[in-house]
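For this depiction, one protein chain was excluded, whereas all remaining protein chains were kept in their positions.
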Amino acid sequence: MNLEVKLPGLTLKNPIMPASGCFGFGKEYSEFYDLSRLGAVIMKAATQFERFGNPTPRVAETSSGMLNAIGLQNPGVERIIANEVPRLAAYDTSIIANVAGSSLEEYVFVASAFNQTKDVHALELNISCPNVKEGGIQFGTDPEMAKRVTSAVKEASNLPVYVKLSPNVTNIVEMAKAVEEAGADGLSMINTLTGMKLHLPTGKPLIANQTGGLSGPAIKPIAIRMIYEVRQQVSIPIIGMGGISTAEDVLEFLQAGADAVAVGTANFQNPFACVDIIDALPETLMNYQYTSVQDVIDRRGVQV
Amino acid sequence: MNLEVKLPGLTLKNPIMPASGCFGFGKEYSEFYDLSRLGAVIMKAATQFERFGNPTPRVAETSSGMLNAIGLQNPGVERIIANEVPRLAAYDTSIIANVAGSSLEEYVFVASAFNQTKDVHALELNISCPNVKEGGIQFGTDPEMAKRVTSAVKEASNLPVYVKLSPNVTNIVEMAKAVEEAGADGLSMINTLTGMKLHLPTGKPLIANQTGGLSGPAIKPIAIRMIYEVRQQVSIPIIGMGGISTAEDVLEFLQAGADAVAVGTANFQNPFACVDIIDALPETLMNYQYTSVQDVIDRRGVQV
Amino acid sequence: MMKKRHEMEVIAVDTIAKETIEMTLYQPEISQQTVPGQFLHLLVPGFTLRRPISIAKVNSEEGTVTILFKVVGGGTKALAAYQPGMTVDALGPNGNGFQVDDVQEGERILLVGGGIGVPPIYHLAKRLSEKNVELVAVLGFQSKDYVFYEEAFQKIAETYVVTNDGSYGHQGFVTHVFSEVGAFDQYFSCGPLPMLRAVTTELKDAAGKVSLEERMGCGVGACMACVLPTVDNSYKKICSDGPVFSAQEVIL
Partner (left out) sequence: MMKKRHEMEVIAVDTIAKETIEMTLYQPEISQQTVPGQFLHLLVPGFTLRRPISIAKVNSEEGTVTILFKVVGGGTKALAAYQPGMTVDALGPNGNGFQVDDVQEGERILLVGGGIGVPPIYHLAKRLSEKNVELVAVLGFQSKDYVFYEEAFQKIAETYVVTNDGSYGHQGFVTHVFSEVGAFDQYFSCGPLPMLRAVTTELKDAAGKVSLEERMGCGVGACMACVLPTVDNSYKKICSDGPVFSAQEVIL
């Protein structure tokens, strides 16, 4: 079955990619399977300088989900381009760089840095990381700020830009429209919902950062709703994510309005999550009378 | 162990009450146990006129949660006061009326109707029901609207008013502060998060209303985070809810900032959920070195 | 007497047709109280909501209750993997079943069951067979592989089996053999909604009772998830007013 999808800057052999931050730079999971099987790889967030991230504990388990507050730990964009991108480029897959920052200038710096390499095919502009205190969060919840950073990054970069939206907003459609207007080539949604878990013996937050981002199957209904709502009003493509762990989940995201999907938390439970889903996808689509991934996209209620 | 808590208008023998909409008017669960065991009962939403609610299917299951779009089906406030309140009043428990509406006038009408009876002890002002299309939702997501409806209801009612907040907002603290300023006696949080599930064979939303409210353990980390955030900045009491199904969950809500709690979805899985929690609470508190419910409240980081 | 949660012990689990599991559970109280058409509301660990499954047979002497279910999703799949000796947490018997008080001696009764709607109709057939009445059963299945309980029915009723694809018995829908069954005094039916719509339309002048399904929250009448509009411009709750209703009373 034909699983191919074409998105701005990306021709994906299948619509499945690991989500940013849940797959490092691919090295660890390349010990489990051949990364060439993936539609694309979204790398861990890149910032201008090396970041050590938040104190530990950084994760906590919740019902059908988990909280994380890694705090964008990464070696900095230059070392990512020097050390990580070349290793990933050896695989027959697309590479998407996740761009983070605490200021407009940092976003622009990181985005333009990726102009240096031919091996990165698109940017995912992370305006929604809830674990950065310096201001990252405002970009993701204020439509005007989101517009500004999107325009600035579009101007600085010669790659297609997928803006990653935060679900922690009253009106997701407004955010999506704002970045579409600002020239985004696509959307990526959703990032994590801000949550908290307490450590009962102390009554204090279990995660050192106090709050963390909620991911996993628990948030899937919220992701589906937001993607569905946005798809009615916005026409740029959507990379969907939030709780995907089976091929049925992928179908639901495609039907809701996504054009490709990312798998995050599920990798932790099953290191083969992405390839298991890729393997199961043809039969799943067939069971529901679809002939290809593009067929699902073409046949959903509202056409893109 | 002393489980009592005192809130405006309410002296609760324990902090456990069934959440609005998950317990009807108590009749069905009174066939499982004596309702006098409950700290209070929060009744199903009341509107001015009888409402038949949304088409079915009205519920869908999700990972560690469920979606519902009942659509405020209820016999109307007058019949609730005539038929339901007297039956509930026969039990030795407090009664909280959940007040809903699609306009400011309807909220005021329903709230003042409850002045007729001596058997209702407080109002829960439901400005957050995501399943009413006519405008109910704006009250819950716009601080100015929330203020207006709170003031109007406070003026019309001679009962303490707990305003039930929607989690579908960018800034929950802003909402909480707005209704506190408007004279709310307490907060009730959180209502459901707007979500969706698709029916794979058709690719259409499974719930007839398309979207539904997500409840259950899946949303607990979001409830805890919001209550914790609000508790830092707002001093009126909070009735906490969202995914509670065990006595440990209750402790977590109390530690986060709640002064009493409501149990919703858990009743469906276990009709004895509320009394099972009440039975387990003393030992649970003891295990964590607390001497009473009030002790948990007194010893949390930020004092009310 | 207060309602309870029951821990029912699994006595036997058998696959009796394609994707169709028959499970026998031990619970004397329920085995003695049940009216045909009532259901158990089963907790499957790992799932938020309970699963409503009709009671297909009871044996009040041995204290057992038999259910039949089709494996359609995660909950029924998990249930199908249960082994004898394990226990299932159940509420029940829930709802109002088929009332047979007004069935008179000598009446000819038409029973119409479709797919997984067959089991409660079997329970009813057994109960009616204790009365001096004549039973005609029309049982519809997707295809031959899905057929079950045909012999059991044949012992107590004149039985017609219909399959959608004609791979067994008559071909078509249950309504296709109504012309052959002859006159009857009342009918009872349970099956998927499209079938019930066809049956009640076809038999709109006959006295009949139908058992309905809807997605449930509480299963006990408290949450309003499972309402159904009625002809008097009101509503009924399938879980507690039903699942069995007079065909004339409800709007399908």
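Order of writing sets the labels: A, B and C. Residues in every chain begin at 1.
As a working rule, a contact is a pair of C-beta atoms (placed from the backbone, for glycine too) under 8 Å apart; a residue touches a chain by one contact, two chains touch by 3 or more.
Just so you know, these numbers come straight off a predicted model, no measurement behind them.
Student: Where does the absent chain touch, in terms of which shown chains it meets?
Tutor: Computed over the complete complex, the missing chain touches A, C.
Student: Identify the residues of subunit A touching the omitted chain, counting contacts across the whole complex.
Tutor: For subunit A, the residues touching the absent chain are 21-24, 27-29, 31-33, 44, 52-53, 56-62, 64-66, 68, 70, 73, 216-217, 265, 267-272.
Student: List the subunit C residues touching the unshown chain?
Tutor: Where subunit C meets the chain not shown: residues 45-46.
Here, only the chains that are shown with their structure count from here on.
Student: For subunit A versus subunit C, what separation do you get between their C-alpha means, in angstrom?
Tutor: It comes to 46 Å between the two C-alpha centres.
Student: How far is the middle of subunit B from the middle of subunit C, if each middle is the mean of its Cα atoms, in Å?
Tutor: Result: the chain centres lie 36 Å from each other.
Student: Report the inter-chain centroid distance for subunit A and subunit B in whole angstrom, where each centroid is the mean of the CA atoms.
Tutor: Centres of subunit A and subunit B (C-alpha means) sit 34 Å apart.
Student: Two or more other chains touching the same residue: where does that happen in subunit B?
Tutor: Answer for subunit B, listing residues that touch two or more other chains: 62, 64-65, 216-217.
Student: What residues in subunit C touch two or more of the other chains?
Tutor: Residues: none.
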